[in-house]
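Note that this complex is displayed minus one protein chain, with the remaining chains in position.
Chain naming follows the written order as A, B and C, and within any one chain the residues start at number 1.
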Amino acid sequence: MEPLRFEPKDPHFEARVRASFARQAAMATIGAQLHAIEPGRVTLLLPYATALTQQHGFIHAGMLATALDSACGYAGSTLMPAEAGVLTIEFKINLLAPAQGLRFRLCGEVVKPGRTVTVTEGRAWAIDAQGGEKLVATMGATLMAVTGRDNILH
Amino acid sequence: MEPLRFEPKDPHFEARVRASFARQAAMATIGAQLHAIEPGRVTLLLPYATALTQQHGFIHAGMLATALDSACGYAGSTLMPAEAGVLTIEFKINLLAPAQGLRFRLCGEVVKPGRTVTVTEGRAWAIDAQGGEKLVATMGATLMAVTGRDNILH
Amino acid sequence: MEPLRFEPKDPHFEARVRASFARQAAMATIGAQLHAIEPGRVTLLLPYATALTQQHGFIHAGMLATALDSACGYAGSTLMPAEAGVLTIEFKINLLAPAQGLRFRLCGEVVKPGRTVTVTEGRAWAIDAQGGEKLVATMGATLMAVTGRDNILH
Partner (left out) sequence: MEPLRFEPKDPHFEARVRASFARQAAMATIGAQLHAIEPGRVTLLLPYATALTQQHGFIHAGMLATALDSACGYAGSTLMPAEAGVLTIEFKINLLAPAQGLRFRLCGEVVKPGRTVTVTEGRAWAIDAQGGEKLVATMGATLMAVTGRDNILH
């Protein structure tokens, strides 16, 4: 993880991200929690739950992607102006190992902020009973800042 | 949608896919249902649900990705031998429009089957109250057939 | 290949694409030629050349990607206003089979045009001495229309 070097445009970015995250019903459905919010980096925690599994008992790739997409999206959001909404243009996820573990740490980070387009990267680690961590997925996500649309805010 | 031209190796592919889908707890969690299973193509239906939304009330990109990844994975699985398990190596999803609608149709299709690596594509359409359809997402997913591992079967 | 259903905003899209393609020195370097320009679809031809190969004598994945990226970019450009320049935000390419053949047909197609962001897909076929075609690569590319920057025009 490289050191962060971003200046937020909106001093209230943390409160704005927390409020938006609380409105993402999908995060409550999967049980993801906000862990850390820094300028250009957001970390979530996701406990293992049977409700999130695929046929082999691992966390479904799409469920990891759901949490990673939110981590990446909010990482981008920390650097956007207060009035901007953020939409995902696209993301790609690589699954490196079966998503087995007690819980998962998901980190999204801005690679390149932009007025319209922001590029981010995410990583997911599985955490075992001894606290050992294993990288299980990587993501690259492209975001778009949207302004002036009432139904797409934060 | 191009015509299909694949011969399944396992005549019981449909029963095998149905049984595996029934074991994906994530599909029950999001409310996705199997709609059609053909050699090289699988279609799911996903009703809109508040539990799946992001902060603007659209279906979360990751939730669409979860359903599309299963559609693509099972499309690949229809062409694999009976003893193979299928894992997603990676997928990329493009979000074309906000995922608003009464329900969603998700179609995964094999582009290139392979002994080890299978390449698939997926499309998601939003369906409105009048039955009108709108393409809201496209996916490209790469799958790996896994054999000889007891914990990764079907 | 699905039927096209796009209306160009600029009636002179074909001349505009031809002029821009002629300014892409990279196309001359790899030997790619414009084959067909329709609203939302552009096809290139690329003869096999040793200068484009990787270590096994197949066309280098990046060289196929170069031609496919241009096909996709110009497919998007056909639907943009006359004054817009087009930049690639990102693309993903899947290599389905070794790129062997006498020449290659590369087709880029618009999936979803947009004022700012346009989503396209590309396919590359290898053509053998008998005229037989084999799909060797698929691409998904996201484009951005740029206006008001003098150094990014068409």
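Simple rule for what comes next: a residue touches a chain if its C-beta (ideal position, glycine included) is under 8 Å from a C-beta of that chain, and two chains touch if they have at least 3 such contacts.
Every value quoted in this text rests on a predicted model; they were computed, and no experiment measured them.
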item	value
Omitted-chain contact residue, chosen from C:Ala15, C:Ala36 or C:Leu87	C:Leu87
Touching residue (missing chain; options C:Ala65, C:Met80 or C:Val136)	C:Ala65
Positions on chain C where the hidden chain makes contact	20-21, 23-26, 28-29, 50-57, 60-63, 65-70, 85, 87-95, 98, 151-154
Touch list for chain A against the chain that is not drawn	1-2, 92, 94, 96-97, 111-112, 119, 121, 135, 138, 140, 142
Touch list for chain B against the chain that is not drawn	89-90, 92, 116-117, 140, 142, 144
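The working rule: only the chains that are shown with their structure count from here on.
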item	value
Same-site or different-site touching of chain B by its copy chain C, using the half cut	same
Distance between chain centroids, defined by C-alpha means - chain A, chain B (Å)	23
Euclidean distance of C-alpha centroids - chain B vs chain C, Å	28
In chain B, residues with contacts to at least two other chains	92, 94
